[in-house]
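Each chain you see keeps its place in the complex, though not every chain is here.
Every chain is named by a letter (A and B) in the order it is written, and numbering of its residues begins at 1.
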Amino acid sequence: MSDLVLVSSADEQDLRSGVRDMLAAECTGQSVLAFVSSGADAYDAKLWRTVATGMGLAALLVPEAQGGAGAQYRAAAVVAEELGRAVAPVPFLSSAVVATTALGSSASHELLGRLASGELTASLAVPYGLWSAPPLLSAQYGAVTGSVRGVADALGADVLLVPADDGLYAVESAAARRTRIPSLDETRPLCDLELSEAPARLVAPLAAVPRALRVAAVMVAAEQVGVASWCLDTTVAYLKERYQFGRPVGSFQALKHRLADLWVELTQARAVVAYAVADLAAGGDDASVAASLAKIVGSEVAVRAAEECVQMHGGIGFTWEHPAHLYLKRAKATSVAYGSPDRHRARLATLVDLPLEAS
Amino acid sequence: MASVMTEADLRARISAFLAEHDPAAAAGGGDADRLAFLRARFDAGLAWVHFPAGLGGLGAGRSLQPVADDAFAEAGAPDNRPGRIGIGLGMAAPTILVHGTDAQRSRFLRPLWTGEEVWCQLFSEPGAGSDLAGLGTRARRDGDDWVLDGQKVWTSMAHVARWAILLARTDPDVPKHAGLSYFVLDMTAPGVEVRPLRQLTGEAEFNEVYLTGARIPDAHRLGDVGDGWKVAQTTLMNERVSIGGGAMPREGGMIGVLAAAWRDNPGVRTPGMHDTVMRLWVRAEAARLTGLRVRQQLAAGAPGPDGSAVKLSFATLSQQISAAELDLLGDEGLRRDSWAMGRPEEVDFTGRDAGYRYLRAKGNSIEGGTSEVLRNIIAERVLGLPAEPRVDTRVAWKDLPR
């Protein structure tokens, strides 16, 4: 496994620049703030068109046979990181990563082509914090019944992928009752779902779910690296220009040391995520260990970076008008998404033979 | 100088007062009854018993105050809603008492204590947070008035306050600490504009206050011109004493919320979270016992520096505990009650939902002195470690980089 490539290729660097430039123009702290403050939409539809259709990024994990770009995990991770850096309110993670991966496990499906083009979005109907087996709804006679709490991005999705008795079913979202929950991170809103004999098609085996969750853990970790990296960069820039006591605040050693430690942690998180992504791209020999590692390290650095960002901005970091809180909320919410660090450490213990109980 | 007032004396006075003024009737009556009772209590010297006679007190020892408060509470008397007038009670009043003229004391203290007049504090500015002495709001002398221009921020209660204590720069040509003066501002005066300041919880507890040619009569200056920094020390010292103060039972405060979440949700327990909860429980109990010990030191007349430890660890703990609660609850903890912009007049750090608690706790290490400033204070004043090289204390304020 040590021959996996952990550094970016030139193509990946170009992709990163392209996405970052686009987001700098179309997804600023102020625009996300306006999106969140209005609370009206499920996601930023205009931005999503640019991301999905304009730049073709919804197709990254769709097999080529279904009109996609093939399983381009390395590219998808670059996109996830940049979208995290911008706390972009678009369903890339939920639709283009999680739902697409779940569907991709089935031999082929026409839905995939429509997801690849950005024409439709889909959401896997599981609780946002799910990390093990999903709660199963009941499926009978081509219809699904039951409820799921706290589903990410289901509010704006066209299609819901619902785990039920004997497989994963596709349901038109209009057939479900969806209740929006005021959620800690309004850039990725949650809603509760109620399905009552909703017409459904079997689209994949249930085994698709754990695989999708594993990919989700890695991609959300890439996103978290983006969140942390915005927080660190923004804090450093602010501390260079903010003067107190006749000095730039960034010259105070206690803050410098904390930021140095944070940078070390971020550097490590980059390496861990790079490893998990490279492992996925190479076929996933170490996928379970790598995914848990990435989710733990990514979650911890994102939360710490966002907390330091708020604290080191002082009063202004505590206001609604400064975007720091968007990152704090995203960081904390994604830290429990697809399993908290604590859950993943427990899983890892089993995987690496460090059990709590004597065997 | 030992106080001549004993606990027995005080209790006798209170009994006599209550015999003459029916507490239950006042509590059950209208606002006017309530106010009449409170005014009478003030005039009887039973408001803050350690204040001088004639100003709501009896010149008694500070340690007798709980005797009075408990006695009135037990009798069912109406209180002055201390949560709503905390700035007046905790910061303005002690400052007026020490630095005010007789006229200022007589004018301000009684309606302050009864709650008729709410106070706010206009110190912090967008450009002067930790470095309060660097503030830039200008006060220019004009006849018998001062004319104010500038912007203040983080002002709780400004939208309901009648008066503000305010620190402004009267001389930009001298080093920053020397050019400040301290005023009482009428919040209803022209040129005072209050705007809500929404915070990351969604609520707007605080305000921004814009001063545009607002006038303050020189008679409302507290202390000498140029002595503002000295006067402000009295205010800030009292602020620090009041934060994180009250006695609490075991599992009081934020740790009680986390412990309840643990007990109520056996399904989400893991060994790792158990370790986290236990570590925080121990830290919270240690902090609580420290508070208990600080109060005993205060009561014994030996106020050690441990109070700063209490405020610092309060901030750290409330943040760690509220974060652990979210970790424990997983996605269920992400569900908020609402993002609507409320304007709460009293703040409960342990209230609302887990997300609110997590977000609100972020303020605990910023408001009332950042944790960083507090660590500097402990390092220099308690441990006696040397100050860093200073570049801002001998230069005229106007020449400082900013």
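Methods note: contacts are C-beta pairs under 8 Å (C-beta built on N, C-alpha and C of every residue); 3 or more make two chains touch, one makes a residue touch a chain.
Every value quoted in this text rests on a predicted model; they were computed, and no experiment measured them.
Trainee: List, for each labelled chain kind, its number of copies in the complete complex.
Mentor: Every kind of chain, counted over the complete complex, yields A x2, B x2.
Operating definition for what follows: only the chains that are shown with their structure count from here on.
Trainee: Find the geometric centre of each of subunit A and subunit B from their Cα atoms only, then give the gap between the two centres in Å, rounded to an integer.
Mentor: Using C-alpha averages as centres, the distance is 41 Å.
Trainee: Can you list the residues on subunit A that touch subunit B in the complex?
Mentor: 39, 127-130, 149-150, 181-186, 190, 243-247, 252, 254-255, 303, 307, 310-311, 314-321, 324-325, 328-329, 332-333, 335-337, 340-343, 345-346, 356
Trainee: In the complex of these two chains, what residues of subunit B are touching subunit A?
Mentor: 124, 126, 128-131, 134, 153-154, 197-200, 202, 270-273, 276, 319, 323, 326-327, 330-339, 355, 358-359, 362-363, 365-366, 370-372, 375, 390-392, 395, 400-402
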